[in-house]
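Here we show just some of the chains, and they stay where they sit in the whole.
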Amino acid sequence: QVKVQIAVANAQELLQRMTDKCFRKCIGKPGGSLDNSEQKCIAMCMDRYMDAWNTVSRAYNSRLQRERANM
Amino acid sequence: MAELGEADEAELQRLVAAEQQKAQFTAQVHHFMELCWDKCVEKPGNRLDSRTENCLSSCVDRFIDTTLAITGRFAQIVQKGGQ
């Protein structure tokens, strides 16, 4: 159960940061509702954010392994 | 200090919960201000004109819309991945 709690906390942290970044990227001047292009932008931003997260994790992980190999 | 009776304890818990909810509300308003102040207020003038007021209100609503959209889509992705 502790593991589930950690996973939930991690997901919340990720969602919060993603929401902040995508709100800043996709919403210029906030209007009366999310228009179509804003909705599309948010969906794409979210998918790209998770792609980028994976790319960054892989890059960090492989760097850690190279550093360890050099020690 | 005297021991708390059961009724007092329930009352205390209710108070603590109410304060926590207020603190969460305040923290969220600080967060909105962080995002919406720079988006909506350029040079501070003699009063908040109606355009700025509308921008601030919409900023709150659109941010919540964004949160709901992202959370909903994320839940879908997690469910599909779990099948």
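Labels for the chains are A and B, by order of writing; each one numbers its residues from 1.
In this text, a contact is a pair of C-beta atoms (placed from the backbone, for glycine too) under 8 Å apart; a residue touches a chain by one contact, two chains touch by 3 or more.
Only a predicted model underlies this, so the values are computations on that prediction, with no experimental measurement involved.
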Subunit counts for every protein chain kind in the full complex: A x3, B x3
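Just so it is clear, only the chains that are shown with their structure count from here on.
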Whole-Å separation of chain centres (CA-atom averages), chain A against chain B: 20
In the complex, chain B residues that touch chain A: 35-36, 39-40, 55, 58-59, 61-63, 65-67, 69-71, 73-74, 78
Touching residues (chain side chain A, partner chain B) in the complex: 11, 15, 18-20, 22-24, 26-27, 29-34, 38-39, 42-43, 46
